[in-house]
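Just one protein chain is left out here, and the rest sit where they should.
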Amino acid sequence: MNRNNDVFETTFHVRFAETDQMGVVHHAVYAVWFEEGRSQWMRARGRDYAEFDAGGINLAVTELRIRYHRPARYGRRVTVRTCMKSVRSRGMEVSYEVVDSDSGDLLVTGNTRHVSTDRSGRVVRIPDEWVRFLSPER
Amino acid sequence: MNRNNDVFETTFHVRFAETDQMGVVHHAVYAVWFEEGRSQWMRARGRDYAEFDAGGINLAVTELRIRYHRPARYGRRVTVRTCMKSVRSRGMEVSYEVVDSDSGDLLVTGNTRHVSTDRSGRVVRIPDEWVRFLSPER
Amino acid sequence: MNRNNDVFETTFHVRFAETDQMGVVHHAVYAVWFEEGRSQWMRARGRDYAEFDAGGINLAVTELRIRYHRPARYGRRVTVRTCMKSVRSRGMEVSYEVVDSDSGDLLVTGNTRHVSTDRSGRVVRIPDEWVRFLSPER
Partner (left out) sequence: MNRNNDVFETTFHVRFAETDQMGVVHHAVYAVWFEEGRSQWMRARGRDYAEFDAGGINLAVTELRIRYHRPARYGRRVTVRTCMKSVRSRGMEVSYEVVDSDSGDLLVTGNTRHVSTDRSGRVVRIPDEWVRFLSPER
């Protein structure tokens, strides 16, 4: 993942409830963190996914990939680096890195693919203003 | 909680993801199990909360109480005993026990209060047919 | 809940994954937010619950009460106000308010009771230095 302006970082503490009995963050939690990375990325650029959703359009996840390198632990802060890879008329692809905020250790990498759907689940075009908003070259 | 016909039992395995780093089920999970107890109670009586919800009415939780007696652990089966305590025109109260299915040990007790609301969150009367369906004396 | 120095506030965005199909935050999530309130309260005072846990002692939840006043929604920021009510040699009680950070609307109130246990689940005294650290009159 490149470190240019297209990468947005958001940092927060691991929550106790996110751990499992292995003593580390449960592997499903990272999908929630990726989603939070997308939400904060949009806010940092001045809009909110809540608006998008209120407009009747969802960016439903069609594919998720996560590679786990090192475990995250309660008591640590983690940074999610979110990078918009591509935006098309009906979807987008986003990639992520999660690192330990203090040590810089790489914890997981991953990516999500999304398709734009209306309330009934039908694939629809992303409105032009949102395509422009989402596009990484902005 | 009385042990008459008004108590409905549902049994399932603890999920690994439900544990935390103390090695036991995280305390927030029991609220989800109570909800599953309500869902299965309705199904056992022949209807589904999904229908209720599809009708535009929610039984929103207004109060939750849980007392934790013993921890639940991964690898065990638990039984949720759900008891409808009272149904009124605009709400209901439900109580719960969670026990270890094999040892019979009492793990937690609790109760929830609910109010009937429409999609906009306004308090509304529960439709008569649902009041009859929900009533414990049925 | 009083607004003196004993009340600690922590603020964050609602996560999309925390909503349910009623379009609001699921009622079990507030228990996780309370826990995060406790974690941040400790950090604000200079220590971390992770240390406490690493010392082999847990502050297990024995009772949880939540009253739901208004729903929290995705796209909003919420503030958890955490107040240590009392600390004893083997336990403590904490109360919480969650408000919408921007409107100030009260969303939920609640409290938790805790008991100090060792790894095997036996009730033990909280080490003196931790009793002092946790005590509200500090």
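Note that the chains take the letters A, B and C in the order they are written out, and that residue 1 is the start of every chain.
Just so we're on the same page, a residue touches a chain if its C-beta (ideal position, glycine included) is under 8 Å from a C-beta of that chain, and two chains touch if they have at least 3 such contacts.
Worth saying up front: this structure is predicted, and the values here are computed from it rather than measured.
Participant: Which candidate, B:His13, B:His69 or B:Arg125, sits in contact with the chain we can't see?
Facilitator: Going through B:His13, B:His69 or B:Arg125 one by one, B:His13 is the residue touching the chain not shown.
Participant: In the complete assembly, which of A:Ala28, A:Ala44 or A:Val123 touches the absent chain?
Facilitator: Residue touching the absent chain, from the options given: A:Ala28.
Participant: For review purposes, identify every residue of chain A that touches the missing chain, sorted by number.
Facilitator: So the residues of chain A touching the missing chain come out as 21-22, 27-29, 31-32, 35, 53, 58, 60-68, 71, 121.
Participant: What chain C residues would touch the chain not displayed?
Facilitator: 16-17, 19-24, 26, 28, 74
Participant: So that we can see where the missing chain sits, which residues of chain B does it touch?
Facilitator: Where chain B meets the chain not shown: residues 12-13, 15-17, 31-32, 35-36, 39-40, 43, 48-51, 53, 73-75.
Just so we're on the same page, only the chains that are shown with their structure count from here on.
Participant: State, to the nearest whole Å, the distance from the C-alpha centre of chain B to the C-alpha centre of chain C.
Facilitator: One centre to the other, that is 24 Å.
Participant: Chain A to chain C: how many Å between their CA centres?
Facilitator: Roughly 27 Å, centre to centre.
Participant: For chain C, write out the residues touching at least two other chains, lowest number first.
Facilitator: Where chain C meets two or more other chains at a single residue, that happens at 31-32, 35, 53.
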